[in-house]
Structures are given as structure tokens and as C-alpha cells.
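A single protein chain has been omitted from the complex, and every remaining protein chain is retained in its original position.
We just call them A, B and C in the order they show up, numbering each chain from 1.
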Amino acid sequence: MANLLLNISACIALAAIILSLVRLIKGPTAADRTVALDTMTIVSISLIVFIAVLTRRIIYYDVAMVYALLSFIGVVAIARYLERGL
Amino acid sequence: MQQLKRCFLSFVFFFGLWVLLTGISDPQEIITGAIIACLASSLFWSSTDLWGEVQINPKAILYALIYPFVFAEALIRANLDVARRVIAPSLPINPGIVKVKTKLKSRIGKLILANSITLTPGTLTVETNGENFYIHWIDVTSPDIEEASHQIVQKFEKYLEVIFG
Amino acid sequence: MAVTGAIITLIGSLFLFLGSLGLVRMPDLYNRMQTGTKATTLGSILFLSGLAISQSEFINIDKTIVLILFIVFTNPISSHALARASHFIGIPLTEKTTVDRLAEDEGKE
Partner (left out) sequence: MKNTNFVTGSFIALTLVVILGIFFFQALNQPAHEGKTMPVDNVHLEDRVSLHYVLKNVNEASQYLESHGKSYFNERDEVPSKTIEFGKSKNLEEGSANEVTSIVVNYRGFDTLGEVTVLFISIIGLTLLMRGINNKKIREPSLILKTGTTFLSPLIVLFGIYVFVHGHLTPGGGFPGGAIIASGILLLIIGLESFQFNSVLSKSIESLAGLAFVGIALAGLFVKKSFLANFMPTGTVGYLYSAGMVALIYIVVGLKVGAELASGIAKLKEGGKND
């Protein structure tokens, strides 16, 4: 039961990534694409943790944390570049 | 006294993060963590002055314990609100950028206030300028400064004013 | 216990999905940012804590706390930086917009 529910929620999260991909392709401006990418990253972090639980490897946590860190710094860097601040 | 508080709070903060990362069971990790927290707080001495602004008194600690619940309640309401707007076929939005005033002085207080505003119902901090925050509001009920401040800022400000000054 | 955690995870994933849906449906960048930030933040919090509750023997709760705190702190900051940048370079607001105090104040200077 629990495993089935967990699998369903992973599928929904995957669908969320695909929906954001629509915005990533369509987005009229660079900022729209960045927002879509940020959303995709956060969903992916959840999915990485899900895979860590699925495969019973706690060590993937560090991967998720580094990914969160890089997404934050990447979005800030893009924002500073867009506002001519870099 | 101020220096001591800065030193102590930054050490506690770094050491807390280390303990969260490694777990508390192993004494070897604890010793290494204490050494590294000392090194980090001396290396980043100039950025620890944020911690000098935090108040330590019983009322502040009590409010700091209450604040996460206030914030969580606002976060959940925010998400139900967003969900309602997204699902509704007519897309009921009435957006605009309004100006609000805050009474907070400290930088970390303003940071946490802005973060709380961004994560709560229909508001997103766009720009700060001194004591003014420019906020994108998904459903503008009144463009007036006083009224908007009352609706958006006040519930957090009450707590943050005591904690951070 | 396992089922409770799994239900929380399911709710979290629904919020993640709603965030993406809002990203597609909303008319302009700022409204997209609203849904993209709020819904994904609560969604990932619920997803991670639900996993921690349902599979507590395989999960590192300390690191889950660090991850959640990091997401809660950084997500608003990065979306604030992006919103500020887009307003500065003049990405237009939607036609439904009623008031724009920031543009008015910038025009004065």
C-alpha cells in the first residue's frame, strides 16, 4: 500500500517536471525559462531523495544537497547577469 | 558583550549545522566539528555581525519558538490559495505591485520578513528600498500603503520585531 | 505509519504538480513566479518529510532537516533576485494588472 502510494507520487512529480518543460520551451523571455528551470530543479531534488530511499542508499543525500546549492547559485547568477549587475 | 554574543551565536550555528550533517553519536565527529566551527566563525568574522542583531531574552526565545508555527500556517494557507487560483478555469487573479512599510531595523529581520512574505498568500517581494518593500500581490485589495502594510506585513512583524529588533 | 507518510508524500507531489501547472497557465512572469515558488516549496517540504516518516529506517532525518531548511531559505531569495532583475529590464506585467507602485516610484527619480 505504502509503496504503491509512493510510486504514484513519484509519477506525479515526474509529470510536474514534464509540465515545467513546456514552459521551458515556450517561455517568451529568459527569465521565464529560468523560473521553469528552478521549478524543475526543486522537483528533481525531491526525486533524488526518493531514489535514495528506493535504492536504500543514504549517500545520495549529499547529491541532492549539492544540487540544491548549485541551483540556488545558478539562479542568482542568471538574475544578476540579467540586471547587468555582474 | 556584543562581541561575545556574536561569537557565541555563530559558533552555535555552525556547530549545529555540523551536528545535523554528521549525527551526534560519534565523539570523533563532535571534536572535529567544534574545531571546524571555531575556524569557520573566525574566518567569516566580518559576516557574523548579522548575529549581533539577534536579541537574547526570554520573550524573544518564546517568540522564536512560536514563529515557525505562524509561518507554517501562513505557508499552508498560501498554497491552498495558489491551488484554488490555478485550478479554477477562469484564473481569478487581480495582480499589481504595491508598496508597504516595515518597522524592522535589522538586516536579518528584513531578510526573514521578505522571505516570509514571498512564501505567504499571493505575495512576492520584488524590491526593497530602505523601509519600503515593493510587493507583487496576486489579488490587490487596496493599493494604499497603510492598508497593504496592515494586511501583508503585520502578522509577521509582530514576532520578528521582538526576535530581531 | 508507513501509509500516513505515503499519503503526506502524495499530497506533496500534488502540490509540486500544481506549481508546474500554474507555471504553464499563469499569464505573466510574476504570477508564474508566485506559483513556482510557493507551491514547490511546500510540495518539496511535504514530499521529503513524508518520505522520512514512511521509510524512517532507511532515511537520514538530520540531512532531511538540513535540506528542507536550505530550500526554505534559498527559494524565496533566488526568486526575489529574479523578480527584481526582470522588473529592472522591463519585462511587462499582464494586462490585468491594477497598480504598479515600483514603476511609478522609479519614474519619479
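Heads up, the rule we're going with is that a residue touches a chain if its C-beta (ideal position, glycine included) is under 8 Å from a C-beta of that chain, and two chains touch if they have at least 3 such contacts.
As the structure is a computational prediction, the values presented were derived from the model and not from experiment.
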> Of the chains that are displayed, which are in contact with the missing one across the whole complex?
Replying inline: A, B, C
> Which listed residue (A:Leu5, A:Leu24 or A:Val76) would be found touching the missing chain in the intact complex?
Replying inline: A:Val76
> Since one chain has been left out of the picture, which residues of chain A touch it in the full complex?
Replying inline: 56-57, 59, 62-63, 65-66, 69-70, 72-73, 76-77, 80, 83-86
> In terms of residues, what is the contact footprint of the unshown chain on chain C?
Replying inline: 73-74, 77, 80-81, 84, 88
>> Contact with the hidden chain only, please: which chain B residues?
In response: 10, 14, 17-18, 21-22, 26, 28-29, 32, 36-37, 40-41, 43-44, 47-48, 50, 107-108, 110-111, 114-115, 125, 127-128
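The definition used in the following text is that only the chains that are shown with their structure count from here on.
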>> Measuring between Cα centroids, what's the chain most distant from chain B?
In response: A
> How many angstrom between the C-alpha centroids of chain C and chain B?
Replying inline: 15
> Any idea how many Å lie between the Cα centroids of chain A and chain C?
Replying inline: 11
> Approximately how many whole Å separate the CA-defined centres of chain A and chain B?
Replying inline: 23
> What positions in chain C touch 2 or more of the other chains?
Replying inline: 19, 21, 33, 41, 43, 63, 66, 75, 77, 79, 84
> Which parts of chain B, given as residue numbers and ranges, touch two or more other chains?
Replying inline: none
>> Quick check on the complex: what are the chain C residues that touch chain A?
In response: 2-3, 5-7, 9-10, 12-14, 16-17, 19-21, 23-24, 29, 32-33, 36, 40-41, 43-44, 47-48, 50-51, 54-55, 58-60, 63-64, 66-67, 70-71, 74-75, 77-79, 81-82, 84-86, 88-89, 91
> Mind pulling up the chain A residues that touch chain C in the complex?
Replying inline: 1-3, 5-6, 8-10, 12-13, 15-17, 19-20, 22-23, 29, 31-32, 34-36, 38-39, 42-43, 45-46, 49-50, 52-53, 56, 58, 61-62, 64-65, 68-69, 71-72, 75-76, 78-80, 82-85
> Touching chain B in the complex: which residues of chain C?
Replying inline: 15, 18-19, 21-22, 25-28, 30-31, 33-35, 37-39, 41-43, 62-63, 65-66, 72-73, 75-77, 79-80, 83-84, 87, 93-94, 96-103, 105
